[in-house]
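Shown here is a partial selection of chains from the complex, left in place.
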Amino acid sequence: MGNCQTSSSRPKSTDIRISLPAVCIVWQTAMIILFGVFVRYNDETDAHWGEHMRQKNITSHVENDFYYRYPSFQDVHVMIFVGFGFLMTFLKRYSFGGVGFNFLIAAFGIQWALLMQGWFHSLDPVDGTIKIGVENMINADFCVAGCLIAYGACLGKVSPVQLMVMTLFGVTLFAVEEYIILNLIHAKDAGGSMTIHTFGGYYGLVISWILYRPYLHQSKRFQGSVYHSDLFAMIGTLFLWMFWPSFNSAIANHGDGQHRAALNTYLCLAASVLTTFAISSLSKKGGKLDMVHVQNATLAGGVAMGTAAEFMITPYGSLIVGFCCGILSTFGYLVLSPLMEKHLKIQDTCGIHNLHAMPGFLGGVVGAITAATASESVYGHEGLVNTFNFVGEFANRTVNKQGAHQAAGLCVALLFGLGGGALVGGILKLPIWGDPEDENCFDDETYWELPEDMESISPIHHYNHHSAGKHSDGAEPNFPMESVMS
Amino acid sequence: MGNCQTSSSRPKSTDIRISLPAVCIVWQTAMIILFGVFVRYNDETDAHWGEHMRQKNITSHVENDFYYRYPSFQDVHVMIFVGFGFLMTFLKRYSFGGVGFNFLIAAFGIQWALLMQGWFHSLDPVDGTIKIGVENMINADFCVAGCLIAYGACLGKVSPVQLMVMTLFGVTLFAVEEYIILNLIHAKDAGGSMTIHTFGGYYGLVISWILYRPYLHQSKRFQGSVYHSDLFAMIGTLFLWMFWPSFNSAIANHGDGQHRAALNTYLCLAASVLTTFAISSLSKKGGKLDMVHVQNATLAGGVAMGTAAEFMITPYGSLIVGFCCGILSTFGYLVLSPLMEKHLKIQDTCGIHNLHAMPGFLGGVVGAITAATASESVYGHEGLVNTFNFVGEFANRTVNKQGAHQAAGLCVALLFGLGGGALVGGILKLPIWGDPEDENCFDDETYWELPEDMESISPIHHYNHHSAGKHSDGAEPNFPMESVMS
């Protein structure tokens, strides 16, 4: 699979004038109908909150979950739209597509996520409706993050219609695996190392593998960055990096849970910056730094702390995780990405394997180990119960068993990513979605009206003519692989 | 009016070396004096807060309004300075003016707004002083937003001195209409669909109409965007989009009021993204998307939810409003803007009619309908009283009457916008303000020291010579109208 596609003799149509509007309008209409049937305000969002307060003996409005979580929600929201969006503007001529399509699919995804997650987690048993509030908003943003990660692997090679399909299925799969991991297996994953990053990463990689483009080198002129596109990408990087402590703590337990998750993530991220710079410098002649590494590998610490952030991993434990992740992720960009493209036929535009899949998997492992080694002496009895939610049917679970269940959860995330990616990749391979020719990948011209300054620099025919002899092998590595050690 | 201005034979002076410093220094000095006479800390900002807590039986510092509202304030603050500022950087050669003058007039406006709004809303009857705290800071930012919207219509065509004058009068008018709408009419408008967007939109449009420039096509070379200026504008768009839930909830009631307003706005905005992409794609050959729409129409949902956000409009109701607004606003960019320029002689640089005036008006209508159809079965008695503040002299108001009063409030906002715009437009037409020639509009060269790379691309004389024959009609539509259906 993957390498059976030839540079099609009949040019593909990238006309999405019917398909994109149709998908947007029809799906949005479906959202309205489904919301009309299913979605209602929860106790803390409803105008009956005052009565609810009296019933529950709540004395202050500040106990409304809004005040515990809304600042974190806004940080997460910035990560989704500016963080992921601008991180994907690094290509010299696909910045509109990077930030614009990210905007589109995230806006659709959060609506669908409110429904899918609502059916699994917030269904009112009395009237069968979904009751939503700020925590649902955070979870919807989380769910969308998984799909945006998958977009990173496909950046520049798919049409917006494909992205909408990828998001529809991605959110659905996410909600199911999340339910299995968090509710059935009862694993903890506040920051989503498993549910978000492992799932999203492998989901995107398998899709990218199935959509393998053997002649992608034909769009080599559009690959790589320019100076200012790298700076736009740094906006994304920094907002992700700064707000990751909010991401990992947003739905952690009130009090020490949120506090500790933020602190651990803050430390872990700081450490991964230093090791990223170290390995990046070490890999190049003269010790020159590579923006690809700085933009991406510095974030690996946040990914890897997604499960264990709310545990008592200790401050130095957080630093150790960050230390390892910065090295691992940079190493991935240097070594693994070129190998994966050459031997596994996986073209991973943003290198999500190095930023999300690997560190996410590592984060799941760290979480399992940290859980298995938890003890009452460290947490206190009450702390242990609260942190791992050992109540109800799970009241008698031991920490060892919890560790095993964390590992099981990781496997579920992995399997859903691989299996879901295969399913959705197959669907996206149908020749009906308006995706571009290999030679027009990474080019905003395909889907966007471009300003004059960009219209003038698209010498496609000249280029192909000129470079026909240079790029004759079908497996020339593309830009993320240019960061190989010199 | 409007079309009586000719391309003046005597070149206008754009020298503002006396006027701008004079205005800044004198007005800032006036602010200091007026603040000295009138403005004091309120109970929650004053060092006597500890005593105040005991008197009022407040047991925790967290009940200080700072903790309820400051995170929302900061989000609003980002919208005002980065959101509006960067949204206006889209022009290829007026980005300094876009973000820089936005900075200047907002910094002045918030001071004047603290005074004007203070006299109407926060006057201490005992000592005649204005007592301020975080809610005043939010309201001042809100008030300034109205003036920044008006700036959007005039972007590139006015001098900074004119902008200061426009802000001085705009804030004054805003405070009066707000007092009438909120206090006398007792309409609710937490997110300012009426007071901010309807008022600000029509205020700017009428000013732009009065300052009509028949030869604006002479600066055609500076119109439109370049690739990276569109990306800078996307920074503005996204920060506005992400933080709009904070905008509409910032001064809503504690507890469910803020919570619900944020949730409704979040949903409404998501829906308007999808319909914006749909209509944008539908309007162009090949289904290509237009950055003008993505940058602007996606925000219309936030504008239209400004009045009803704190009501029980229901989640699907929010989606419906967003659905309609995305379509309406994109349609405005495609069809109405060109028509308005051609037939009404309104040159609306940023298309604020489509982003603020129309959706704001619609938001006022939605608010009136939602209020008129409110019921105790939905809100609960207590919820109804709290949401609409049916206390004191308004204790016996019915929801139907409230709906009518909402509509009356909308009319007041509209009238103040139209009338105020006419008054201020007349003042700004005086030939003393240092505004640029038609051929030098949209050019930062006029008011800014430019870096080398920009100095070299100003071939004014060559251009005029070269293109004299092409642009002979006086009503050639300018760039926002270039987004007409192809």
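By letter and in written order, the chains are A and B; residue numbering begins at 1 in each of them.
Heads up, the rule we're going with is that a residue touches a chain if its C-beta (ideal position, glycine included) is under 8 Å from a C-beta of that chain, and two chains touch if they have at least 3 such contacts.
Everything numeric in this text was worked out from a predicted model, so none of it was measured.
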Size of the entire homomeric complex in copies, 2 being in place: 3
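FYI, only the chains that are shown with their structure count from here on.
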Chain B residues touching chain A - in the complex, by the definition given at the top: 60, 62-63, 67-68, 71, 75, 92, 224-231, 234-235, 238-239, 241-243, 245-246, 254-256, 258-260, 262-263, 266-267, 269-271, 273-275, 277-279, 281-282, 284-291, 294, 298, 312, 314-316, 319-320, 323, 378-380, 382-384, 386-387
Chain A residues touching chain B - in the complex, by the definition given at the top: 14-21, 24-25, 27-29, 31-33, 35-36, 39-41, 44-51, 53, 60-62, 64-67, 70-71, 74, 77-78, 81-82, 85-86, 89, 93, 95-96, 99-100, 103-104, 107-108, 110-111, 132-134, 137, 160, 228, 232, 235, 434, 447-454
